[in-house]
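Every protein chain of the complex appears in place save one, which is left out.
Coming up: chain A.
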Amino acid sequence: MTAFFQGLGLSYELAWTISTICGILLIAFPLMLGVAMIIYADRKIWAAMALRKGPNVVGPLGLLQSFADGLKVFLQETIIPAAANKGLFLIAPIITFTVALMAWAVIPFNSGAVLADINVGLLYVLAISSLGVYGVVIAGWSSNSKYPFFSAMRASAQMISYEVSIGFILICVVLWAGTFNLNDIVKAQKGAISLAYAIPALADVPVLGWKINGFVANPLLFPMWVMFLISGMAETARAPFDLTEAESELVAGYQTEYSSMAFALYWLGEYANVLLMCALNATLFWGGWLPPLDIPVLYLVPGIVWLLLKILFFFFIFSWVKATVPRYRYDQLMRLGWKIFLPVSLLFVFLVSGWLMLTRYAV
């Protein structure tokens, strides 16, 4: 895109600035629209699993429900509690929302179609996702209210716990792909696994000899994907790990004192984070913008379509879990993170690196 603006006779720096801003808008606007629609989808899926109809009044099939909600929230009054720390109280939702958008800068939508193609892309994602906790913690503290404060303490412990195992899981992926660059990680998954590699005779057999795009079919990385999916739910504080806003214990957790647009920013940021986790699942384990199978005819479909399909698939799993699994108890959550996920992911770092030492990097 920089080259296009340079072609219009602009200097390189100006062209770069304009093209970057265009890129940001190109990602942020569809993302916001996607978040609005995904909230609707979440409610519909949840309703269907509870044998209800869900939103069906505003617009055809209730499709405009999210926009109606947005408008309603926009017209409401922002209430700031008298005892709240006013500056921080208002900054907190902005932090959550901004951080939820920032990580999308490194997600590749197609070969080379990425806003910031940086070498340390995955580390960047990890760094940004670790910032997400601040919005919650600051909200909890600045509200100067008991339930939000409990929620903030829960959130900081929960996110730090699960970040550790997510780090180890990502190390397994990075070891296998040999790079931190997300676009290169996707490329490394092209034809990553096939029975034909073990049994050459199968190479031309239809189904059995097909090459699969994605680390998920790798026996050493499949358990890592399952753990990443669960850790992702804990990291985004989705049900069954939504202890930070457990309505039966903490009213609404850190959002208790928030109203109108500030509340909506949490709402949007949360769903943008969930979509990001779905996109990471797709990118790191399911081949990102690659088609599921390494067959030439599938490459005729644009990469972004495959990526969106995968994101929607994972979002369905997230909704499904939310609708069916009861909420964890806090000690169960901590036990799962520290006593199960951490040792198992550490074991798999050993297994993966050992396997690679014996095969790919064998001297």
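By our rule, a contact is a pair of C-beta atoms (placed from the backbone, for glycine too) under 8 Å apart; a residue touches a chain by one contact, two chains touch by 3 or more; residues count from 1.
Assume contacts and distances are computed from a predicted model.
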Chain not displayed: protein name in its UniProt record ("NADH-quinone oxidoreductase subunit J", "Sarcosine oxidase subunit gamma family protein", "Potassium-transporting ATPase potassium-binding subunit" or "Thiosulfate oxidation carrier complex protein SoxZ"): "NADH-quinone oxidoreductase subunit J"
Candidate in contact with the missing chain, chosen from A:84, A:138 or A:230: A:138
Which of A:153, A:220 or A:293 contacts the chain that the document leaves out: A:153
Residue of A:42, A:163 or A:294 touching the missing chain in the full complex: A:163
Given A:72, A:335 or A:360, the one touching the chain that is not displayed: A:335
Residues belonging to chain A that touch the chain removed from view: 13, 16-17, 88, 118-120, 123-124, 126-127, 130-131, 133-134, 137-138, 141, 149, 152-153, 156-157, 159-160, 163, 180, 331-332, 335
